[in-house]
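Missing here is one protein chain; the remaining ones are kept as they sit in the complex.
Now for chain A:
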């Protein structure tokens, strides 16, 4: 026999044995597996005890297929026991996951294991994130606490730098915790990134919303700086753990809103302050304790405007001087906002002046206040104060503000060159100069209207055609002079004196002394009425060619004399117009003559241009004579007697001559 056949024979005889061995082998494996299954609960228990959860999960997941196939029949008990064990494991893993005291690694591992166990990790994630969101609530700056936060933040001893290992304020501590949690969850739940970013951003948004509410109150820049510091610290803390949220840039946008609102709010309060000072003038003089209420008001309001503006600028400077990262980035914007703010504030101030002076009706047309009714409630004195204040603003305040802005708030705003600078002093100066003029005219108008009213009454009441002989100077001159006196008191308080250039009659050249200006004193009564009328008219044309007319309506200046003179001129012109509407008999004409003659002296004392006043008074007499059926003047002695009588009476009433 050959070797081949011998080996084949051995092989064949061993074949059965081999099969048998393999069968036994297989059986042994099977038994091992069965053993494994039976051992599983115990093993799991051991793992639980030793907290070797990874192993436990590995074992269990290994056994899963068998449980799936035979779990209901042969291995029921095992399965149940294992499931119980796994339940415990899951519970422990959850506990681990939820526990903040575990290391992040451990918690992450727990999450992974739970996932392997087909446990709905997303729910857990959601729950955890929810918990985190709730903790946000504690982190939010509450409006009532914000003061404390800002003060803490400003206190140098408490100012904790981000790199400090020991957090100094409770708020900071909480934020650190929060940041830690974020960091943990980033690792534990790798796909929770977006939600975490949202949470972090929500915190920032909320911080700034609270801040925007805060700035509506009257606070200083220091307060706001404190709050911003706190917020920025929080942002940097969170930025460390959640870089993708780009929180610094995100908060920059939100910060813009808050700082801009602060700037606007500051200007609103300044406007309010100035307005309040001015409204105090509206107290009636009888109630006021001061002797010179207008002067006091002007000084107070000047201070309010100038000092107020300087203070505001100083306050805003704090923002630029501070080196907080957030503010450095906002620098350009802040410069623009301050400039725009002043531009807007000054415009609003101009509007407010016009509103206070009654020149502008209230903005809602439904209120329907007519200008006449409204201006009665406004004191003329206030209008004068506003006029002077406008000039002060134009000449002093705006240059100062321009200086300060050029020094601190210039150079590179964010507006872009094509828009031009935000603060345009030239325009504002023009606005206030124009406002000042309007207000001055308005004052003159208001005062003149009051006198007009009494003149109107004076001339429309009597029956001039049947007037009785003049017995005395009519009392309307007293009222007239009283009004002028009141005006004098007002202007003395506020307006400067002009250069005294009293225009004496004797100084003027011939052209101003027209022959018609003294028709009565020069005894031209001998001529016939008709002749005189004709020649007077001719003289009127000639004389008036020499510019007398122009002097009546000159521009009113910001001086005491100019304002008083203008008012007197307008009142006398009104007198002339009223006279022209009447028809007089001789006595009526004589009464006018008497009254006018009496007025001559007191009026010339208070005006700067006597010649014009003389002229206007003469014009009244001429107008009266033209309207008179028989213009025979009073004899000079009688005129003098009546005037002296009036003067004596006045002395009696006012024993102390001022």
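By our rule, a contact is a pair of C-beta atoms (placed from the backbone, for glycine too) under 8 Å apart; a residue touches a chain by one contact, two chains touch by 3 or more; residues count from 1.
One rule holds in what follows: contacts and distances are computed from a predicted model.
Chain not shown in the complex: UniProt lists it as "WD repeat-containing protein DWA2-like isoform X1", one of "Glutathione S-transferase", "DNA-directed RNA polymerase subunit", "WD repeat-containing protein DWA2-like isoform X1" or "histidine--tRNA ligase". The chain omitted from view is touched by exactly one of A:307, A:434, A:497 or A:644, namely A:434. The residue touching the chain not shown here, chosen from A:396, A:482 or A:583, is A:583. Residue A:573 is the one among A:46, A:183, A:573 or A:586 that touches the chain missing from this view.
Considering the full assembly, A:359 is the residue among A:207, A:302 or A:359 that touches the omitted chain. Within the complete assembly, residues 351, 354, 359-365, 368, 370-373, 427, 430-431, 434, 438, 445, 448-449, 452, 465, 529-530, 533, 537, 540-541, 544-545, 549, 552-553, 570, 573-574, 577, 580, 583, 626-629 of chain A touch the chain that is not shown.
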